[in-house]
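A single structure is presented below for examination.
With one protein chain removed, the remaining protein chains of the complex are shown where they sit.
Moving on, here comes chain A:
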Amino acid sequence: MVRTVYSPEYCLQYLEQYASKEIFVIGLILGQTTSARENVIHLARTPDEKSSENASETSYPLDKPESKTLVSVSEAWVADHAKHVTRMLPGGLFVQGIFITSDEDIFEDPNCFSKVKSIINNIYKAMSANQYMYGNCPYTNERLILHMSTSTKVLTCKSIEVGVGSKNTVIKPVEWKFLPKAQQWQRLDCYYEFDDVYPVVVKKSGISVKQQFQQILESAHKTIETSIMFIDGELKDNTEVLELLFKKKKSKNNSKTTQQELPKSMNVSLFVPFENALPEAVEYLECDGSIHFSGVVSSSVFMFPKATVSETIAAVKQDIIRSLASRFTMHCDALIDDNLLPEEKVCFNEPPRRVLVPVGSLYLCDYLFPGEAPAEALLSVRELLDLQITEADVVCDVETPADTSEFDALDRDTSSEELLATPQEASQFMYITGICFAMFVLIVSIIIHYYDSIVEVFSKIIAKS
């Protein structure tokens, strides 16, 4: 059976728009593979290489963007684009391949095809670098190549295998279908919460933020992989189909509604068994610092309604880890100094927070650094997804930026142990002075109150004597 891919119709217009201008364009195919169906959700043109601007200043002043061809494309640049776009994808969605509009027949021209292969393999390699990004779709090793000829406007889609070495690459035909109606998606939401405190050895050299984040990521990955997932408060059978879960519920509650309307969102909860492979011994370390990692990762994944529960569980787990990995990478890339606590006593690291951006009938995401406005998200959507959205479209409230006053409170909390001894002594002192003062006030008030009689008594005594 020929692999079939379903795509929203606007993707056709998107391709035609470039093809009609007869310009060479390369971009990424974003989509979801499930056992039930393979869906494409978006095509995103790879932005023009910025370094070419630098280059134009020096050696190629006459180089114009239109003259760009497939052969001149930098594989690393496209791979970089794929890396950045993957950060914006919720779990379950992947870069499934590339699209190209050009006038050559990229499948026949050996030069072109070897370039295409090289780009695909470069993306694969770049994505493999960080396993926690889940850049490579785990369900298939066949990547899509979609081509629209600028001269004939003919659309061809094929697939090649990645990660198998450079023997004879098998090229398989793929059927690309456009859906006239927008695809429905089942949304699943959860908030995954972190709250871990653990001691660390700071020593004089400080500790690397990158390493610390890497450790957090590794342990989070382990934990999340072992966790059990409930959908709408119930443990579901792995083979069940999402859509049917809802139908069952509905038919139970009110049989009148025959219309199969999908719920807006399903709630996901994760349960972590405490049992894990810890060494059966007491570890003993001299520590001079502690790390508190806390907060939430909001997760919204979008599944093809006929996807199974196990596919959904995998997508949610990927989403949380991928989001964590994305934030950490972005945070560390922006760091000037990777060293925590060289001098300071307390150090905060606030990775960027997640916001949602609408793409077609679902949401992808972006990350905003503390202090960044939602408008920043518009930029990345335009740059990386080749889409125009407005500031109002950005969903900013799935997560809130960290409140530094919260940190201060925590800081006081942790240092309170050391302070414990002193306030007690202090309060004892306060207690005694308080009593003395109260006594003084009492005496004064008595004197004032009985002033007349006291004076009288005194005057009598004086008079007597």
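Definition applied: a residue touches a chain if its C-beta (ideal position, glycine included) is under 8 Å from a C-beta of that chain, and two chains touch if they have at least 3 such contacts; residues count from 1.
One rule holds in what follows: contacts and distances are computed from a predicted model.
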item: Missing subunit (named according to UniProt) among the choices "Alpha-1,3-glucosyltransferase", "Probable Ufm1-specific protease 2", "V-type proton ATPase subunit a" or "Autophagy protein 5"; value: "Probable Ufm1-specific protease 2"
item: Chain not shown: contacting residue from A:Arg45, A:Lys68, A:Lys117 or A:Arg327; value: A:Arg327
item: Omitted-chain contact residue, chosen from A:Ala76, A:Leu155, A:Val296 or A:Ile389; value: A:Val296
item: Contact partner of the left-out chain, one of A:Lys68, A:Lys115, A:Lys158 or A:Arg353; value: A:Arg353
item: Given A:Met148, A:Val268 or A:Ile313, the one touching the chain that is not displayed; value: A:Val268
item: Residues from chain A at the interface with the omitted partner, ascending; value: 189-194, 198-200, 202, 207, 209, 212-213, 216, 223-224, 227-228, 230, 233-235, 267-276, 278-298, 324, 327, 340-341, 344-354, 397-403, 406-407, 410-411, 414-415, 417-418
